[in-house]
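Apart from one protein chain that is not included, each protein chain of the complex appears where it belongs.
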Amino acid sequence: MASLKTLALLEEERPGFSGGHSLCAGCGIPPIVRTVLGSIRGPKVAISATGCLEVATTRYPFTAWGVPWIHVAFENAAAVAGGVEAAYRALSRRGKIQGEPVTFVVFAGDGGTYDIGLQALSGALERGHRLLYVCYNNEAYMNTGIQRSGATPYAANTTTSPVGSLGKGKAERRKDMTAIVVAHHIPYAAQAAASHWQDLSRKVERAVQVDGPSFLNVLATCPPGWGHEAKDSVKLARIAVETHYWPLFEVVEGHYRITHRPAHQRPLEEWLNLQRRFSHLHGERGADLVCRLQEELDEGWVQLLQRDAADAEWFRALEEAGA
Amino acid sequence: MAKVELALQVLTGAEATAHAMRQIRPDVVPVYPITPQTPIIQTFSRFVADGKTDTVLVQVESEHSAMSAAVGSALAGARTMTATASQGLALMVEVVYIAAGLRAPVVIAVGNRALSGPINIHGDHSDGMLARDSGAVQIYALDAQEAYDLTVMAPRVAEHARVLLPVMVGQDGFNVTHSAEPVALLPDEEVQAFVGPYEIPYALLDGNAPSSHGVFAMPDSYFELRHQMISAVEAAERVYGEVAEDYRRLFGRWLPALDAYRMEDAERALILIGSAAGTAKEVVDDLRAAGEKVGLVAVRLYRPFPHQALREVLAGVKRVAVLDRAASPGTYPPLFSDALGAVQGTQVELRSYVYGLGGRDLPLRAVHRAFRELLAPAHARIGYLGLVGEDDDGES
Partner (left out) sequence: MLPGDVLRPRTGGWRTGQKPAVDLSRCVDCLVCWIHCPDTAVRQWGAVFQGFDYDLCKGCAICVEVCPAGAIAMVSEETALDPGGVVQGTGVLAHGQG
């Protein structure tokens, strides 16, 4: 894992991403992008889906990107990345490019990953392109003004799952995108959060070493979308991890490993109470909904613990073989 | 006058196109199967499997991804081709527009086919017309030989520094894609020399100068950026002419933007796109034999539309029937509208016909009917050639 000093020195030498963009104050996305780019040694190319990150960082004639960057549309970032990677393979094979290996990294939001971009992502994973796909997951369509997505959690208030006299926020559970990705038998997948930047950085380093596709689902805080104070961005991500709302784990060749075990599980209310999208759950009146959310988290955590235990031997063998 | 001896082979349009692709040796071909384009990629995949070309094939999961991968690849710095048809083109159209806007010179072979619904796998030009305003250059082959020739010419047009746009090379589904005819292939090395190396400015994989592609443009810049693209499409007419001229000089085959057939002293003429030119030429010959002054213009270069060239070839013609193999429900069909723009301010009278939707044949008698109706002064009604019952009004 790169230390912050190393990351800082690398960014100083060759900034991959710089301020001056128009992402919201307190946005959770840039630290993810910078940690990811900083943790990849050698040349890299970034591919974006349409979304907050893309719109806010490339308003003509400005660009926040110090690495080669391309955006084509919303639903096709993985396909575009596959094309760029294929071009790299073709040109390398024909001797038209030489030098250090290039890493291809996709940045797409949850809308561009869980929903409209799922098909292209699935295709790219199945074809085995050597690329890292990073989903910056802020759990709704934030760029268009906070509409519910497949990543939006149960009960969350969005502009298309509003709380009203009948509406209680989103009526459905968020889908388990990481599991969907794992079902593609790719060599590396993980969940991460910017609050745990060392964990994220380490995962990026592992991800880009594998020979094939890798996937990181990274929780990204969003002050206007979640209704939290800008200053609480990092704190909230940490709470998500420590309530088991967003467990940190990795899946290496199908084997699960929890990468951070919170010392104690924090109460779910700490997570809910800092966000206006859950304000209808605050206090007594939301008790049922909170209960259901809590069951969901507990179920997920128990399953994760079981998987982690079952695969512990596999990881031990792997480490011994590596040592 | 051909400088190169050409070997004749009996090939379908699809096979001839695959041969052109093999000889061009694109770096990357992302593609997805669809009738009637499938024989293009099947034949090409076989060439790759047999080591006849070392192109990287990317077997994507949809045409949308085919075109998306193609844009990524082309802008990365790799020569990229793909192929599609019908619903596949409809699905990829979003990205064809973007390809033009991002100036990605992807060559797209199209086996032109009807659009659903009802679903139909046969030829017409509805799919191409759906991409008409995308900014892609569109060229249409009259037969398998032309499908080959135009595919060889296409990269030169697409990648020209003044163009840098996707180029669609259309061939009629089944009438051309699946019809075998003798086709003269150029030697591989001649094709290689003709297309030359792939060079674009600001390639994504040019490690020396990081560039951002596909940025966000507000009202203060979008119009100018689109206008640059529009100007590039306009410039493609001249570039197409130069490339065609080169092709004629080197290989003796001449494929101008407009194929004018027996137009010298014609008083009545037909305009159309694609394989129906064969049927129409037969009728022109018959009528000429009977002393009638008739001719035919087949449009190869459809976008950019060669307005001036059409105006010139129609000078002296009294009445013209424009035959569209696509409709624009509620108004005049596309080719008619283009032709109307070309002749505005002249005395030429135009009449609009739609024919051949969903693979319907264009019968000889329907072409006769169009020429016959041109004897009378023009009227505004859109005629439908080959539609049951329609060709029978009037004596035949």
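Letters A and B mark the chains in the order given here, with residues in each chain numbered from 1 onward.
The definition used in the following text is that a residue touches a chain if its C-beta (ideal position, glycine included) is under 8 Å from a C-beta of that chain, and two chains touch if they have at least 3 such contacts.
This structure is a prediction, so every number in the text was calculated from the model and none was measured.
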| item | value |
| --- | --- |
| Selected residue (touches chain absent from view) among A:G66, A:G128 or A:G300 | A:G66 |
| Candidates A:G26, A:G212, A:G227 or A:P267 - the one touching the absent chain | A:G26 |
| Identified contact with the non-displayed chain, of A:C135, A:A151, A:A194 or A:L304 | A:A194 |
| Absent chain, residues of chain A that touch it | 4-5, 7-9, 12, 15, 17-31, 34-35, 58-66, 194, 197, 223, 230-235 |
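Criterion: only the chains that are shown with their structure count from here on.
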| item | value |
| --- | --- |
| Geometric centre distance via CA averages, chain B-chain A, whole Å | 43 |
| Sites on chain A touched by chain B in the complex | 43, 45, 47-48, 54-55, 58-61, 63, 65-73, 75-76, 78-84, 86-91, 93-94, 96-97, 99, 102, 119-120, 122-124, 126-127 |
| Residue numbers on chain B that touch chain A, as the complex places them | 27-28, 30, 54-56, 58-62, 64-66, 68-78, 80, 94-95, 98, 102, 204-207, 210-218, 221, 225 |
